[in-house]
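Removed from the display is one protein chain of the complex; every other protein chain stays in position.
Coming up: chain A.
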Amino acid sequence: MTNALLDVRNLKIGATAYPPGEPPQEIEIVHGVSFTLEKGKVLGLIGESGAGKSTIGLAALGYGRGGVEITGGEVWINGRDILKGGMRGLRALRGAEVTYVAQSAAAAFNPAKKLMEQVTEAAILHKKFSKAEAEARAVELFRKLGLPNPETFGDRYPHQVSGGQLQRAMTALALCPEPDLVVFDEPTTALDVTTQIDVLAAIKEAIHDTGVAALYITHDLAVVAQVADDIMVLRYGDKVEYGATDQIINAPQEEYTRELVTVRSIRHEEKAPTPDAVLKVDRVTARYAGTAFNVLKDISVELHPGQTLAVVGESGSGKSTLARAITGLLPPGEGSITFDGRRLSPTLSGRSREDLRELQMIYQMADVAMNPRQTVGTIIGRPLEFYFGMRGAEKRQRVKELLEEIEMSDGFIDRYPAELSGGQKQRVCIARALAAKPKLIICDEVTSALDPLVADGILRLLLNLQKREGVAYLFITHDLATVRAIADSIAVMYRGEVVRYGSKTEVLSPPFDDYTDLLLSSVPEMKLGWLEEVIAHRKMESAGN
């Protein structure tokens, strides 16, 4: 027997599923997974949504989210099976020996309590430290994690600090009681790429300094490669591959792992700009009603027919606001928007039905962009009826053609959105946009909520449709890999301004401006030691200045 800190044996986890129109069913979502983790080591759990990685991570705390229940197997921590200790045993374990870092720290902190109280609560509850000791330790952790004013940071409320700071505070919360094991559940996924790199470095250093063991859960192999000693690849609740990080990244054995490593390798040759423009945004400035602050400042971009303009930026950069201005949802204060040679009315109500038809939109959250009580046929058929007056058999025939275009069988026509996977839902939204025969589709973060492989499929579909239909895309995203895959030209936005604009090759080739350089260098690369290289490089540069 090993002297492993965590020893998971043949873990089986079940859940209650509620398939639409059928009685609830008991299903198994993790089918007998085993692994061990030694003191001070980091194991990465990687997989797409539904792989069971978070479920397995929470099982290390004996916790099942929602209706999830551990149905079989053993979870040994520090030499005892935590599943046999009852609720009392689990409460003694949670927050003392094992702690948890949630994906969204913004939601995981209690909005009504000061950070210090929340960070030290578990340590005091389990009598690991006195209140004064716990608070001193928290301040020490705040300092170690690079939080501003560590002495007074804990006096603030969660809404008073930024998302990246909250995620570090969450790490402090997990480390404060001196646990043996921390479960990190996608701790950087919700952050902007330039913030992610700092948080990732802070977490890695904290793990290293405290000698704590960690389960690091993520869907991003490039991220986990930076922090984990070993990686376990999961799919549909089964172990696919389990090995040292180096081996998984550089010599994957399984086909699925290879796919994960090489995902986002779509290469798209950029098209040369044409003299005519389908969309011309000229010196647009906009602000939200009742505010004095311009969210768009003097924006000018152009999009050529049948091409893709990628608008890249972090949250708050104004990229989605630009889409709102173009669609007429937010009338610009100054500047003009020209579409297909005619000047568009700034307001939605001033636009003709033809304007509306030719300019369609696809959203990030496909499932909330569809009426859950309408069938796929009704959803896709609605624009056919509204713009072209199609009815009955003719409409149904056209819906079937559109389903074929998005590579879905016509059997889906009578299904409801709840019966579709995330990727299928997004495809239906694409078909709905296509149904209007638009000249331009605005895609707002359409692949951000999808798993990498599914997102790849959607991007390929969009490229194929562009080739066939000649539709132009205004593609809003924060993800530079997506940009590389799909763009012909790129506009980089930062704080409401376009800081860099040109063809893909121009924008992505040096010399860079400071912001684009920061953005590009922050995208995790699928290689070991990348994080250290970037951090060392940045330290050297800032020392040089």
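By our rule, contacts are C-beta pairs under 8 Å (C-beta built on N, C-alpha and C of every residue); 3 or more make two chains touch, one makes a residue touch a chain; residues count from 1.
What we mean here is this: contacts and distances are computed from a predicted model.
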Which of "PqqD family protein, HPr-rel-A system", "Putative transmembrane protein", "Na+/H+ antiporter subunit C" or "ABC transporter permease" matches, in UniProt, the chain that is not displayed: "ABC transporter permease"
Identified contact with the non-displayed chain, of A:93, A:344 or A:459: A:93
Options A:36, A:104 or A:194, residue touching the unrepresented chain: A:104
Hidden partner chain, touching residue among A:125, A:263 or A:528: A:125
Interface with the unshown chain - residue positions in chain A: 61, 63, 65, 90-96, 99-100, 102, 104, 107-113, 118, 121-122, 125-126, 156-157, 159-160, 173
